[in-house]
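Of the protein chains in this complex, all but one are displayed in their positions.
Chain nomenclature is as follows: A, B and C, assigned in order of appearance, with residue numbering initiated at 1 for each chain independently.
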Amino acid sequence: MENAIIGNMIDLCAVMMLLTTVLAVAMTHMKPLIRLFSAQSLFLAVLALIVAYSSGTSHIYIMCGLTLVLKVFVMPRMLWYIMDRINVGREVGLSLGIPGTLLASGLMMVLSYYITEPLLATMHTVERNCLALSVSILLIGLLMMCTRKNAITETIGLLMMENGLFLGAVALSHGMPLIVEIAAFFDVMVAVIIIGIFAHRINRSFNSVDTSFLRRLRE
Amino acid sequence: MVMVVETSALLTSYLVAMFLPPALGMIAGRLSSGRVSYLLCSFSCIVGMMCYPVWNAVPGFTMTFPLGSALGDYAVDVDMLTSIFVSISSLVFLMIVVHMSHSGHGYRPAMASMSCALFVSCMLCMMADTVVLVLVAWEVVSLVTFLMGDDGGEGGHRWRFLVITHVGGMMLICAFTYMWLVSGSQYLHDWTGLGERMGATASIAVILCLFIGFGTKLGTLPFHVWMPDMYSGSPTHTSALLTTVCSNVAVLVLFKTVFSCVGTTHDMVVPGVALCILSAATALWGAMESMIQREPRRILAYSSMENMALVTMCLSLGLVFSDASEGLMALVLLAGLLHALNHSVFKSLMMLVVDSVEDVTGEGSIDRYGGIACSMPALSAVALVGIASLAAVPPMNGFVSEWLMLQSLLGTDVLASDMRVLMPLLVAMVGVCGMVVATSYARLYGFTFLGRPRSPGASEPRAQRRGSLVPLVVLAASCVCMGLFATPLMDRMSAGVTEAAGIHQGYTAALSGTMDPLVLGLMIAGTVAVLVAASKVVSYGKAVDDTWGCGGTLDERMQYSSEGFSQPIVRVFHPFYGDTSRREGDRYSTGFTEPFVKYIYAPAGRLVMVLSERITRIQTGNIQSYLSYILVTLVVALLAVRLL
Amino acid sequence: MNTALTSLICAMAASCVLCIALRNRRCIGTLMPVCSIVLMVLALNLCVPVLGGEVIDDGPFYMDPLSAVFMVLVAVVGCMASVYSRAYMGLENREGVVNHRELGQYYSLLIVFVSVMMLTFAARSMAIVWLGVGATTLVSTFLVGFYSREESTEAAWKYIILCSVGITIALAGYTLVYASTVGVIEHGALDWPVLMAHAQELDPTMMRMAMVLVIVGFGTKVGFVPMHTWLPDAHSQAPSPVSGLLSAVLLNCAMYGILRFHAVSEITVPGFSSTILMAFGLVSLAVAAFFIASSRDLKRMLAYSSIENMGLIALGFGIGTPVAVTGAVLQMVAHSVTKPVLFFSAGNIIQSYGTRDMSAIRGVGRVMPGTSWLLAAGTLAIVGAPPFAVFVGELTILSGMLGGGLVWLAAVTVVLLCVVFAGFARNVFPMLSGDPPSDVPIDGSFCRIAPIAVLMALSLSIGLFMPEQAMEWIGNAVGTFTGVVG
Partner (left out) sequence: MIPTVIGILQAVALVLVAPLVSGIVSKTKARMQGRGGASVLQPYRDIRKLLGKDSTVSGSTSWLFRAVPFVCMGSMIVLAMMTPFIYTGTLAPFGDLVAVVYLFTLYRFSMVLGGLEGGSAFGGMGSSREMMMSVLIEPALLLAISTLAILSGAGTDMGDISESLSGMGLLAVGPALILAGASFTITLLAENARIPFDNPSTHLELTMVHEAMLLEYSGRGLAMMELSSMVRLTVFMAMLGSMFFPWGVATTAEPVDILVSVAVTSAKMLLMTVTLAAVESVLCKTRLFKTPNLLTASFMLSLMAMMSLYIL
């Protein structure tokens, strides 16, 4: 009984993560987008908490805490800060319209379920959903990067991909070894900082963070 | 035991004497502005000339070098045929190097060290006994000739050469690698009769690869397009080395791999005939093209193509005859290999003659020469020997090998009837080729040395450097000697051929005619001498006057031009040459573009470029599209995994 | 703990700290190359016994001959790049392109970059390898975007975004691998030796999907087509010493990540990842060949050639027979040694001519004979002309193909290699001859030539004379790979 409830809650969190991702795809402005990312991270943290509680794996607590601190609070702040510094427009910069992207996201979801289907034989229901959801968040995050021109939006897409990945890690195998997780967090952190620096440079060079201006190098 | 030690010591010292000096010479290029390198290289050439005697003296001329590569050892194994090739190639090499060091271009340090490198690589390639040595040496030959082709210009001819020979090199690499894999041994001497193990299809594929791979260097259609440009664009000595020594290397290694390694255990008639037709077409093409060229070096380039095609024709006929008659096979192979050697001697002579002529006149087209026989009789005399050899006139050496070729073609009633039909065609082809090139050489010689000078440079040629005539005389003497004393040479080579190809019959078995080149030569020389002597006995008056000019006075522009000379043949063969008239402003001239360039190479190049441009479009510069490539690849790969 | 390893790691830490601390001093230009030489010596000291067959399995560190090969390459090429940097950056500094502060940043980033790569190969856990690959991206982004020009910023942006996406995807692959080890491996589930030991028991379905993710993910960093798109941009915009380093060793890093998993997955699902590797290899080879043929930008062409070589290496590993794998390892060594020759000599030329457009560069042979010779030799070497190292690699891979019965693959490869050759010849050789523009400065300082010459000599000697010992080392590296595969 308790297991079922926990399973349901995990499922719920995962689905909420997907929902926030899809919503993020539908956003046209930066502010709600960043909020949605916070929300997604929050759901991830909650999910990690539940998994940690149910499985008794202690290092997932650490991961939960890191997610909460870094992804729910610090990174959104950083993104805000970057946006303030470089004073970008509030638009996400669409290169494919919202309906189109949403349809594509739906396709990605279907694909994810289809692709992960052979893996499901050995798994519990919860894990099944989480794996498929994880892959779809990964793909939708990538899709978002493909269809958004704004440098900051791209960063958010990358972060969402990462969240999806952690969802998979936590749900499938109760987290990766601690060192991997910390490493991954660290990596993401630094990546965002560096991306920020370069976004700043791009803004300085082009007076915009619209990456569609970056088309000098081609052949 | 003592004997063995002595033998190996002799071999070691011989090889050291052969390869160490040029190795030092490569490094010492700039010392004393190249003189040191030239000396070292010449020394080793002389050592190389002694290869045949050394082979005679030393049983089992093999040696593995102490250094190995990632792909295996370096080892040499010299058999009789190889030693003959090495000796004669060294002679040619020596003469070219001596001429190079005496030529008007002065000492060029880079050329000196590179000719050292070329000597080493050519000789190693001929002697090589391991796969890696053959391949490395062969490609180094290409590279070095490529570097030696630098005349300070744009160098388009060089890279075309390099690319085409690299294509050939890749084919060779494939062929050799395959044989290596099948045999399981890196030593070529273990490969004897490998064809049996490879199976018929693989053998044929390997043989085709070998013929075409080496053919790129020998100018087989359609890989000949680099030849005229390379020969006319490079320093003459480079062209001379390329067309003589390097061709010898190609022919020898081709022969050894095809007939010794692959062997002819399978029925090789069909590929043999195909290669034979290809070679015949090449020969005809080269002959026809050489007719209408104006630069002497281009004439010689196409003539090299023709001669080498005759050689490959002989080798491919060797495949055709392998089933039917061993004697005939020995004969035709001997004809081909002898022709390669002869060619190297007379072609190097002609190249050096051309260099001397260009040097003293400062001109580069036969339309700007003329009358040099008057001002430089000695040069014109040696040139005549070379031209006569090229034109296969008895008693020069070129005649002997063509005679052998025709002999082998006439003895073909041993073949199955459907193949016999080919033979009259080949006889006719050899005949037509022979006459066309004879015309071409008559034109080359006539317009270079005879008549009146057609340009200021030709009317007042600069003095030649002292000593630069010596190598020419030596080569001319070799032409005559190899013509007169062809029989002993043939006997020795034949022993080598039969040994290498595993044939049990000598060439004499298939020889249906009686001819002694020595007696024939002496008869001709004797008769002419008697006539000359007789005319000396009864003296008579001689007056010198102007050429009859129909009552007017002639100037040099009233002579027949070289274009006019070839015009009748061009008209007779007009379907072959196509439209040769070119109009520049209000002047008409004749010109010729290589149809192979126009219809094969240029479209192929364009195709690659069009493809490239299409493919290049994926690099849009837009990061969103780049990301979507990743997305699509990922999705496709995952789906593929799911579906398969 | 292994003393050689300890000393190397200490030296790394010390040199990083030292270089960062002293980055604003004038002596950094000397200090950093000296540090890199020390690192090279220590790395060689560490690697030689390992190459000989001794396996270091020590806490978080694990080294076998395969990783030692990679580390030696990083050490040697890194050292040469540092020495060359001294000449290159010195000139940039004198010409006022970079100031002292930037110079300091450059050197400290460079030493960190090299150290991180070395560390990656010493790691026991694949997680550290992943982290290392990620970290190299982050460090090298600054090096790619070192010139604050618009183009270099753009290149750096594309580089970091695409590679981050790539390694994220790779991490997803890791998750799946890890998930498949749950219940099979108790401890150290991502440690390579452990994974190898339990490879038979892993879930094949999971492994298949994981391999797709890993190959696509790391493949982005390796430069497999069509994920290669960042590569020409980054290579062309980075300072030439860095381009050489990126091409010669950074790509190897990512390749290393793939290879380790490849070895595992070949046991779990035989023939699966090798097929993917071969597919990517062939596509990369084919597309890069045509890119090379139509290139106009010198460094972009060299970058495409890296893609082509990586394709060839992937083909070799994909075929998987011992001969082919030996070929792939040889090819990798050869490429790592040869490519910097080209990038560095291209650097000299670009500095002197002020352009990367090959049609605008003429007469290099007259102005800079040393560079010209090295560029010509390097070009011939990289396209696989004997007697240079790449020839050995290509020949071995070809014989692997023929030996594996893949005649058609061999034929296609040969044709593509010919296209590459023609492309290189068409583009490079005209640059060397002809008349140079009048305003090209003639500068032949020793440091500009010496490291290139050293690498060229190395390439030549690998091609011509390979000591038994070295061949044995390569054999050991292959053995750690195929010993378990075959």
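Just so it is clear, contacts are C-beta pairs under 8 Å (C-beta built on N, C-alpha and C of every residue); 3 or more make two chains touch, one makes a residue touch a chain.
On a predicted model such as this, the values are computed, not experimentally measured, just so you know.
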| item | value |
| --- | --- |
| Touched by the hidden chain, restricted to displayed chains | B |
| Which residue of B:V16, B:V270, B:V470 or B:L531 touches the chain not shown here | B:L531 |
| Given B:S142, B:T264 or B:Q559, the one touching the chain that is not displayed | B:Q559 |
| Of B:W191, B:F447, B:Y507 or B:Y577, the one touching the omitted chain in the full complex | B:F447 |
| Contacts of chain B with the absent chain, listed as residue ranges | 370-371, 373-374, 377, 380-381, 384, 388, 391-394, 399, 402-403, 406-407, 410, 413, 417, 420-421, 423-425, 427-428, 430-432, 434-436, 438-439, 442-443, 445-447, 449-452, 512-516, 519-520, 523-524, 527-528, 531-532, 535, 540-549, 554, 556, 558-561, 564-569, 571-572 |
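In this section, only the chains that are shown with their structure count from here on.
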| item | value |
| --- | --- |
| Distance-maximising chain from chain A - centres being C-alpha averages | B |
| Separation of mean Cα positions, chain B and chain A [Å, integer] | 69 |
| Distance between chain centroids, defined by C-alpha means - chain A, chain C (Å) | 31 |
| Residue list for chain A, restricted to those that touch at least two other chains | 115, 118, 142, 145, 154, 211, 214, 216-217, 219 |
| Where chain B touches two or more other chains at once, by residue number | 616, 619, 623, 627, 630, 634, 638, 641 |
| Touch list for chain B against partner chain C, complex | 67-71, 135-136, 138-140, 142-143, 150, 152-156, 158-159, 162-163, 166-167, 169-171, 173-174, 177-178, 180-181, 608-609, 611-613, 615-616, 618-619, 623, 626-627, 629-630, 632-634, 637-638, 641 |
| Chain A-touching residues of chain B, taken from the complex the two chains share | 616, 619-625, 627-628, 630-631, 634-635, 638-639, 641-642 |
| Contact footprint of chain A on chain C as seen in their complex | 125, 127-128, 130-131, 134-135, 138, 141-142, 145, 148, 150-151, 153-158, 160-161, 164-165, 167-169, 171-172, 174-176, 178-179, 181-182, 189-190, 203, 205-206, 209, 232-233, 236-237, 291, 294-297, 300 |
